[in-house]
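Here is chain A:
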Amino acid sequence: MLRRIFPMPTHSLVLFIVWLLLNQSIAPGHLLLALIFALLIPILVGGMQAEQPHIRRPIKAVIYFLRVLVDIIVANIEVTVQLMRPVKYLQPAFVAIPLELTGDFPITVLASTISLTPGTLSAEVSEDKQWLYVHALHMKDETTLVREIKKRYEAPLLEIFGC
Partner candidate 1 sequence: MPFWVELIGSILILLGGFFVLMGSIGLVKMPDFYMRLHTPTKATTLGMGAILIASMILVSVNQNGLSAHELLISIFLFITAPVTAMMMAKTGLHYHLKIHKGTLNRDLADIAKQRQPPNH
Partner candidate 2 sequence: MDHLPILPILIPMLAAVLMLLPPVANSLERQRVVAFIALLGLVGVTIELLIISLSGSIQIYQLGNWQAPYGIVLVVDRLAILMVLLTGVLALGALLYSTAGDDRGGVFFYPLFMLQVMGISGAFFTGDIFNLFVFFEVLLLASYALLIHAGGKQKTQASLHYLILNLIGSSLFLFALGILYGTLGTLNIADMALKVRELPEAEQQLARIGGLLLLIVFGLKSAMFPLHFWLTKTYSSASAPVAALFAIMTKVGIYSIWRIHTVVFGHHAGELANLIQPWLWPAAILTISAGTLGALASQSLRQLVSNLVIVSVGTMLSAVAINTVQATTAGLYYLIHSTLVTGALFLLADAIAEQRGKASDRFVRARRMTSSLPLGIAFAIGILSMTGLPPFSGFVGKVLVLQSSVGAAQMAWVWGAVLIASLMSVIAASRGGSTLFWRISSETNEKKIIAKPKLFAIYFLLSASPLLVIFGGQVSDFTSQAALQLYQLGVQPELLLPTTPSLGSPE
Partner candidate 3 sequence: MELIYAACVGLLTTCGIFLTLRGRTFPVVVGLTMLSYAVNLFLFSSGRLVVNKPAVLGQSETYADPLPQALVLTAIVIGFAMTAFAVILAMRARADLGNDHVDGQDFGTDQLADKDKEKSK
């Protein structure tokens, strides 16, 4: 029943929150409008969404999100330091990371995470979706980097999406 009303519950929740954020108000009127749009818009755009795996472990997802946030801050400072030094101290590199994740959405999340955390940048996904090509700004050791990424980001994602 809930599925019928909310074909995309996550979306609906996000929309509800975003509406309140946009209007900076939790007045009853806005709560009502938020509810209406949280209901209506998913129905409108429902057709325009490809089927994606659902988040199985929401708590883990939140933890993952916070970890990435911290990583962004920490690594950003690192990169800023690197930036200030002459370029010759940098060791850029291309790396191929084998993927265990499946599904477009999880891979996208992983790729985005890698890009958001400083020092690495997802460049391409192989056609078979088994490999993620990453460009690193300063790579000390290839295997460490690959392992780090797989452990720190891919593993939790595997859990979150349960695949």
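Throughout what follows, a residue touches a chain if its C-beta (ideal position, glycine included) is under 8 Å from a C-beta of that chain, and two chains touch if they have at least 3 such contacts; residues count from 1.
Selection criteria: all candidates are chains of the complex that A comes from, given by their letters.
The shown structure was predicted, so the numbers you read here are calculated from the model rather than taken from an experiment.
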{"item": "Touching chain, any copy counted, for chain A within the complex - options 1, 2 or 3", "value": "1"}
{"item": "Partner candidate 1, residues of chain A touching it in the complex", "value": "18, 21-22, 24, 72-73, 75-76, 79-80, 83-84, 87-88, 90-96, 111-116, 118-119, 121-128, 130-131, 133, 135, 137, 139, 142"}
